[in-house]
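Removed from the display is one protein chain of the complex; every other protein chain stays in position.
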């Protein structure tokens, strides 16, 4: 039995706000996200694109950052913002315990050749020296990434960010994570282009999570229909995470003030059921973050809101017309869970994007989470379609605060919804 | 210049939740709302229908109540729930100052013959004696409604209800209104079918506003697509009110914790501009309540959320096919203000219903209200279509806590957006 | 190389017009076609339903006929109209006249228990009479149908009908088939309810094909949007046939005056390519009949036109909501071939129905057929989705003029597009 009671912590997380993905070929990614899907470019710099949807008034909801080519630093002087570690933390005061080995470059341990197909890598990666100057001190050169399972090493996400209601929420969140012994660091305004002061933490689940309140405003294009292209992406809606222990992840997010809208549990229902997945929200729709049983911590997908079912269908038509039909992994279809109309796409590096629309309002005080059996075929696709095995197995790795892939632990539950083999 | 700063009162209003409309022919209303638009009937009793949308898990978001026929009491023993006036209020204690003339039956002063076309009534109404037993004491029989302008007397709305987050918010709201000298009364659980304890107040703007936290759950039909009919109405979204003094109404709702998403102001922009209309929200989309310059207090329309533009078009097709094309007053079209896709319908009594979909998210901490000039033709319909004059002039009367029409005061501003004459 | 030149025979076939399917449980079929998909019932009689779409002004585009229960005649005095064998076969010979022993009852050799799931039957069926060669007289009764592959024996279709421009086209068509040695019979007006004089022939491909000109008019409900239900089925669009020799079938339809819009051929393109499938039309959209390589003669599916993509999605939502998600076999999706948006459904007996919309105009004099390689993954679903194996393997049997299943011959080509196993 799952405890669904809502907790009210002393900070106010508003919603899932943006994510940073590492890519091996920024031009290929630009073709996918900008030319085909129609994301709006707010800013670009050597090695990075800052993107948003048509509705968003913020500088970015998606950052694409070029991985440095193998054997050298990234173009443009290094990927990612400078991190500013707390200078003083003897009493454990304003920041968490950063290990001496810390490195501040996202993906510092990752390399790629442009165009390289990253999923399916089977061996550990030799990490070159991190670039001097902007990172944390004392990194050991040539460190070998612990062996990971085949296909699990890349793609990788550098951080996931939630927006908070006020600046002081950040300080209360820092205290929250410090209590839990989590390592964290502060970003000053501008460390990430367009973003105010931010707290980055490696959360108890292993994810690189950021909290921020202020972001530079960008022109809202919601009614610039003459500029709409592609899938008519409106805004970031949610993160979906592969976690090895859904119950633990659920408890963590509940402590952050998230409520549960729907969940998947093992059969039979009752005291011995286990939580297989949970959809949790701060803004009152189905979710800001979903937690799914799987090897993790890994980022399963980013969900972007589009205005209607037609946008989802059109995205498929456009991708296929442009020769990118392979990017369509699952759907289009209607979700049982969330009721949303969706399609899952894979970007050139294998990062998974969901186009998502038409879920429902969850803000009433007596809202009760909806239970689905892991064995209900309508849970995933209401129409009964099985998901491909890749959808259950493949996810993006996440980086720690030093930019190194966080080791992946196997999923605790073996139950698995139906798949197409 | 409009002060858009957000206030945080000590109570938490969640959203616009339901409304009660008085109708002259309940079967005609059933045909419109249930048979043609597809509202779901949760419960019916002699003289009343309790309706909801497919997404709603609550007992009702719309109550239709039969007006008593002229010269006699309503079928079923009188329209509306029993009101429980505070027995003791000598010191103005737990309830507001109820005037001696108080009457407890909604629409007690209104009569109609079935099928009568109510809008356009030009004379004052002679109010018959209120039924004994359930009303408030001491009503004078045969009281004449103060003369109102042509077409302004009927239809009428009995109450508009907001949901709150907790039971104790009700008490804090009672204190809030008491401070402002507003008359109020309490409903016990079940006084209104399916509803918990509720506070009813005649607010400073003259509207009969209800606050409640608990409501009996009804089956959620969101995924019972096999039962969808008509316009695929999902849920109540907002109220739109005609108020003579928009600035005063704005200040009142701001004090209740509402934020402003968009507003219309007179030209030229600057210190002398006047607020012509304001869209205000608690749940983070464009609005729970809109305040528009006009003779008031009157209910301009109820906005119901539908899932997509197709539902709006289909509603028009269905109405026209059934011989009800006259019910389509304005649209379909795209709003400039709110960006929603919409159509306005008039029910058999002239109550106005909006089908509304696809607005946007407003929950970010730095959300800034959007200004529109009252003279911008794209403000109402983004495509530039003028609204018919009826849309600006006609509204439903509202009743006071005794069930008598609240007198209407003329709008303070004379500016008017373009109309079709 | 395929000869795509258009022939102009002396008759004018207008379009694919209707089909008759045998069903094992008429009430289950009614639930599927009428209650869920929204077909309109023009007429019903014991053991049969006559259905049409909202746009159709004809008595029926789909006839559902109850198979007699095992061991007895069908309810209502036997399924199907009385046949009137040709009194005078001009050459007294091999075609036209049906011997007294020719039964003429569709499905005469088939029985079922109500609710029986017919697909997957694995044993031969005991038939009262089976034709030697191609359905000529003097069949021995009680003959066992030659063994067919599992799942291939039932469901069965009794006839497929094309409409012609004038009554005399029927006579010219009779002459055409007589020249080719095909057995045929005439139906008098009313033999099939609502239908005028009709020619039924077992065509050279083995299909029971009917031609008629006149049909009783039914009320056109195209603008009775208030009566629309389900998938908003507008009209029959096409037949899709499994034939063992596509080239032979193509040549036959070309001789009937059909043109080719698109076709699938084996690789490599050039003189040795083989025709794997062909889409052929009389009315100027993509097809009235499609011919696909497969064991045959069998009816692969009936295609019904719906007004838009939303109707296709809604059909899936409705079926799933009603517990019929299993009826969704393939899609929704965009066809590469035809560009139509589609979904394939299986009715309670396994008959396949396609909901189909948005193909294109083919009537220009220089229209050139479009070639697809059988190995192009976008051919079937433009988005690259593989079809399930069932879609390629399972089809409805067809009956000869005596109502006995026509033997199935294996497909000539072994090439097969990608499937999900």
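Here the chain labels run A, B and C in written order, and each chain numbers its own residues starting at 1.
We adopt the following convention: contacts are C-beta pairs under 8 Å (C-beta built on N, C-alpha and C of every residue); 3 or more make two chains touch, one makes a residue touch a chain.
Computed from a predicted model, the values in this text were never measured in an experiment.
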Could you tell me which of the visible chains the hidden chain touches? A, B, C
With the full complex in mind, choose from B:37, B:299, B:319 or B:374 the residue touching the hidden chain. B:319
Identified contact with the non-displayed chain, of A:264, A:310 or A:339: A:310
Extract the touching residues of chain B with respect to the undisplayed chain. 309-310, 313, 316-317, 319-321, 325-326, 328, 332-334, 336, 341, 377-378, 382-385, 420-421
Where chain C meets the left-out chain, the residues are 14-15, 55, 57-58, 163-166, 213-215, 217, 222-223, 234-235, 283-284, 307-309, 336, 339, 358, 360-361, 363-368, 382
Residue by residue, what part of chain A touches the chain that was omitted? 36, 223-228, 308, 310, 314, 317-322
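Please note the rule applied: only the chains that are shown with their structure count from here on.
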Upon optimal superposition of chain A on chain C over Cα atoms, what rotation angle is obtained, reported to the nearest 5 degrees? 180
Same or different: at the chain A/chain B interface, is the fraction of residue numbers used by both copies above or below half? same
For chain B and chain C, let me know how many angstrom lie between their CA-based centres, rounded off. 55
For chain A and chain C, what's the span in angstrom between their mean Cα positions? 50
What is the distance, in whole Å, between the centres of chain A and chain B, each centre taken as the mean of its C-alpha atoms? 41
Set of chain C residues in contact with two or more other chains: 310, 317, 320-321
